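As structure tokens, the structure follows; a few thoughts come after it.
With one protein chain removed, the remaining protein chains of the complex are shown where they sit.
Chains: A, B, C and D, in written order; residue numbering restarts at 1 for each.
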Amino acid sequence: QAKEQFFPLLSYRTGPYAPNGTPWANGKQDYLKMINARDGGVNGVKLTFEECETGYATDRGVECYERLKSRPGVALFDPQATGITFALTEKVPTDKIPLITLGYGLSVSQDGQAFKWNFPLMGSYWTGADILIQHIAKKEGGFDKLKGKKIALVYHDSPFGKEPIPLLQERAKMHGFNLELIPVTAPGVEQKAAWLQVRQMRPDYVLLWGWGVMNSTALKEAQATGYPREKMYGVWWSGAEPDVKDVGEGAKGYNALALNTSGQQPKVIQDILKYVHGKGQGTGPRDEVGTVLYTRGVIIQMLGVEAVRRAQERFGKGKVMTGEQVRWGLENLALDQKRLDALGFAGVMRPLSTSCSDHMGSTWARVQTWDGSKWVFSSDFIQADEQIIKPMVKAGAEKYLADKKMARRTAADCQS
Amino acid sequence: MGDAATMDTAPPGAAPAGRRLGPVILEVKDISLAFGGVKALTDISFDVREHEIRAIIGPNGAGKSSMLNCINGVYQPQQGSISLRGRTFRHMNSRQVAEMGVARTFQNLALFKGMSVLDNIMTGRNLKIKSNLLLQALRIGPAQREEIEQREFVEHIIDFLEIQAHRKTPVGQLSYGLQKRVDLGRALAMEPQVLLLDEPMAGMNVEEKQDMCRFILDVNDEFGTTVVLIEHDMGVVMDISDRVVVLDYGRKIGDGTPADVRANEDVIRAYLGTSH
Amino acid sequence: MSTSNIVLNVNGIEVIYNHVILVLKGVSLQVPEGSIVAILGGNGAGKTTTLRAVSNLLKGERGAVTKGSIELRGERIENLSPADLVQRGVVQVMEGRHCFAHLTIEENLLTGAYTRRNKAEIAANLDKVYAYFPRLKQRRTSQAAYTSGGEQQMCAIGRALMANPSMVLLDEPSMGLAPQIVEEVFEIVKDLNARERVTFLLAEQNTSMALRYSTYGYIMESGRVVMDGPAAELATNEDVKEFYLGVGGGERKSFRDVKSYKRRKRWLA
Amino acid sequence: MAFFLETLLGGLMAGMLYSLVALGFVLIFKASGVFNFAQGAMVLFAALAMARLSEWIPQLTGLQNKVAADLLAFVLAGALMFVVAWLVEWLVLRHLVNQEGATLLMATLGIAYFLEGLGQTLFGSSIYKIDIGMPKDPVFVLDKVFPGGILINKEDLYAALIAAVLVVLLSLFFQKTGTGRALRAVADDHQAAQSIGIPLGRIWVIVWCVAGVVALVAGMIWGSKLGVQFSLATVALRALPVVILGGLTSVPGAILGGLIIGVGEKLSEVYIGPMVGGGIEIWFAYVLALGVLLIRPQGLFGEKIIDRV
Partner (left out) sequence: MLYRENGQFKTSYRSDQQIFPIAQDRVFIALLLVVAFVVVPGMASDYMFRAILIPFLIMALAALGVNILVGYCGQISLGSGAFMAVGAYGAFNFFVRVPGMPLVLALILGGLCATAFGILFGLPSLRVKGLYLAVATLAAQFFSDWMFLRIKWLTNDSPSGSVSVNSLQVFGVSIDSAIGKYWFCLVLLAVIALLAKNLVRGAIGREWMAIRDMDVAAAVIGIRPMYAKLSAFAVSSFIIGVAGALWAFVYLGSWEPAAFSVELSFRLLFMVIIGGLGSIMGAFFGAAFIVVLPIALNQFLPQLARLVNADIGTAGIAHAELMIFGGLIVWFLIVEPHGLAKLWSTGKQKLRLWPFPH
């Protein structure tokens, strides 16, 4: 019996979100292939995977989960969709498989003492929104300059788009800016009314919380209504190549959050090109390697693999980890700069370390700007303000626990 | 069905009544109906007496079917009134008309295509069913009993119309003539006091027409059902009707016994032609 | 009948609806050029089905000819489309009117000339149809759905004539028509037959009319031809007289006097 | 005031774009009585073909002239739509002659799935670009009258023009030709149409082909607005109230319906939306259509629904 750690890969390569889902899924797959090819797995444990197409639909996602969850050596799930995340959040505690939702999912699940099995690594919509407001404040010359300013949130009308609202409201209260909410009906192919409203309100900034076709359409409508793209700030799901590529010049000056770099220079990307694409085993086209979403896929998978590695350190090197053990690994990740450099992620992302109470591990992101042909960074890493987010997370988590009649995890539970 | 013994050849129900004509049961007064420029009916008045077989004849497009549609509440005439069993209406309401015991067959088939023969005829009994939705869903007690009672009644009709073999066939698959029979069966199932028949014998051969006549006469005799009949077969009309109304271009041009009508010059010119 | 001038030769066909319902059980009939042939029979005997089989309209009813052959002027036609048949001059008047509900009467008629190109001829033909059925001319601008049953029937017949056919399959043309119009329809049939040598195959319930105007007749019962012969002979046959003409045993009986309705006799049980 | 006019104009033009998609529905419904669920998929398929062909043609043939390449791509995509129409008739419709509306509806749905799969297999499921040189930047007019002027989108304006031309052509086709009459006959009664020699097959190929070309034009314009990818198929859902409001059988109805829906939904979203939290335009469009139906159950220009006994 070969030792294999299984990574179920939920993905969507069809349907409305396929243009974004595909590079993401390719990155996730290629990293696993690369680890196998380069390192022979994790301490000799081979990494296997199987993709399952969800089409971004919740019920298909649940089916995929049920199908793949009982495979031997299943490590973790990454549902890649907010709706599926909701559904799986209810299921993973019974099945004892961790759920990682890098940069999406429930913001309150950052509280690992309430959400034992959820890992919104590297950022939630609350941290994202907070960073954007900080960035804008800095541009304006301080938080006090925000007073009386108008900031519009143009969002995908779904839980995904609505997540940042509580935080933005909190910030608006603090700094006295006006928050205007402009929902866009999914999938977002028709936004004329939204942008007419923008034109009427003339907000100082527009925050864009879109996914898939909504992003490029928003940029086109902004162009058509003459709203300056320089004043538009997207979340990290609105800042990839598919979102701006076919808008071309029209998207110049548009900003979006970045959790990671893009480009083919990083070592890990080079390794993928060498060990995977070099052998003709690449999942997608070669020139897609290293794009924003592809790289994000790589990072997700790296975190998963590192969690396995971390777990092996505690539960036995070269063994296949159970979901529970991987969960422990995820909860005790400690990726400092050195470790990242060693992994080939130098410059790609910020260091990250998780704990029982913090399942996010890092609340940093920076802003990038589309220069008409590529993304360039236009800010330093900014950290979300713990002072604001912590209490919100805590309150949300308490409500969740109360609704579910569950108790907070004890310190002892955190050790196990 | 094996249980033929319990089924008679004629529907049970109402008590037999004599052939003698009773008082006026249905009276149509000054009805005018127009569709845009087309005057389908102009100032039509006539009455129908209880137990009578009243024929309406006239050339194509004279307004015969429209007349029945007015009585049924399918069309709302612009003018005139209709009295049914002593009550006078400006406009008829289909449901009320049905409740007052008026049944109807249609010239162009108006069967429920997707339903079986049995179900089509059973719908004719629906007014008789009293149990509510919940009882029907549970199919207990009265609901079940009722259903069986109605079924028995319907079986007599099926038997009579000789469509036993097609009982469970969707009516859409029947031949035209058989469909007309089902249409009649559905109307009969309502145990009507007044039966409006719109060309019931079109598409039947002589033998079948004879049966149909026999039957119309029987329901008329035994149960005193009043019959209003539209028919183009003069043989039938002259033989079985008590009185005949003749319409032409929406106007009434004749009214009287078959013999009167046959002798009426206008009627001969407009409708009968010389060969009959 | 000599075989040389047979236009239509139906040879032992079997028709099944819906893959399971066997309706025609080996029907054969011949229609000579320039004749008027009648198919008679009770409800559900299979007359309509026979006509549909000839005009290839069975498919839409999910029916199929499973055995036997149909030849038109020597050509096998089972696999042609109805449109091909119209091209070859065979047009069917469907039972139950089937007018195009949303089209006006005139549009209905003009659609009938779909296969023809010559505008002048079409116009002439339209006038001819209006001359046959003056009532249609009056109602020419009404949508067909809103005309009376008889008017629709005239429309359906007129529409078929607009195709300038060489052979017409008429399914119960007299149904719903006032007596003198029935007469007229048959006169039209006779007229077309005599003057333009149009061949007719008609299914009719009005047996006396049908036998009066046709040259040859077939009688069908439950999917089989049970009797055939020249129309004149059939008209004098005792059984036919009794069951189809209602004049069994001498004079025509009054409908009032026919006694019981359980006395059906069939040639084949 | 200026803003109101702007919204109005925006609505009108969005409406024209809906009409383009709606036209496809109307065509097929008129000619066969089938509500064509595949229309959205056809738009997607045609747009994908157009986008990829205009990308491939210069690569393969070395054709440098962009306009020529686009034109060639358009023609080829049109030919492809013809092939689709022919296959649809040959493989599907001819076997379903005289079946009920629901059955045919379902069949078009099968076609929709198939086309979505095929389109993405042949042409990929990324986001592609159609660039037919539509101007993207806004122009401002009447800036003398209103401060800031009224914003007009040239792209939309062109699109609206194209839609208008298509509509006029198609209306003529339906009203004035014998084929138009035959199409309506087919929609009323397949069998009767067959019985008088209308070749259903040919008629259907023609109609699906025309609908295919309309889809191609719609796909091109929407594609140049949105980029070509799967979501294009969902545009059909926004065109639905348009068809219904205008009447399923009316070509001019599709246009007027489009204008009403376009204006209605934009005005509602902009003026009522903020009061109730926004995002109302789509259901508002449907409710608007419903309101009209309650007064005219067949839509503004639809043929009267016949119920006669």
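Assorted remarks:
By our rule, a residue touches a chain if its C-beta (ideal position, glycine included) is under 8 Å from a C-beta of that chain, and two chains touch if they have at least 3 such contacts.
Predicted model, so just to flag it, every value in this text is computed and none were measured.
Touched by the hidden chain within the whole complex are the displayed chains A, B, C, D. Check A:5, A:89, A:134 or A:369 against the missing chain and you find that the one touching it is A:89. With the whole complex as reference, residues 35, 91-92, 95-96, 99-103, 105-107, 109-118, 120-121, 125, 237, 240-241, 244, 248, 276-277, 279-280, 282-283, 286-287, 289-290, 293-294, 297-299, 302, 305, 307-309 of chain D touch the missing chain.
Touch with the hidden chain on the side of chain C covers residues 16, 18-22, 62.
Not every partner is drawn; the one left out touches chain B at residues 1-3, 72-74, 94-95, 97-99, 103-104, 106, 110-115, 119, 122-127, 129, 131, 133, 136-139, 143-144, 146-148, 151-152, 155, 186-187, 190.
One rule holds in what follows: only the chains that are shown with their structure count from here on.
Among the remaining chains, none touches chain A as well as chain D. Nearest to the global CA centroid, when each chain is reduced to the mean of its CA atoms, is chain D.
For the pairs B-C and C-D, the larger set of C-beta contacts lies at B-C. Note on chain placement: the centre of chain A and the centre of chain C lie 74 Å apart, centres being C-alpha means. Annotation for chain D: residues touching 2 or more other chains are 308. Across the assembly, chain B contributes 108 as residues in contact with two or more other chains. Here the touching chains pair up as A-D, B-C, B-D, C-D.
Of all residues in chain C, those touching chain D in their complex are 55, 57, 59-61, 81-83, 85-87, 91-94, 98-103, 107-108, 110-112, 114-115, 143, 145-146, 156, 159-160, 162-163.
Interface residues of chain B, counted against chain D in their complex, comprise 69, 74, 106, 108, 110.
The touching residues of chain C, counted against chain B in their complex, run 17-18, 21, 40-45, 48, 95-97, 135, 139, 142, 146-154, 172, 175-183, 205-208, 243-246, 252-256, 258-262, 264.
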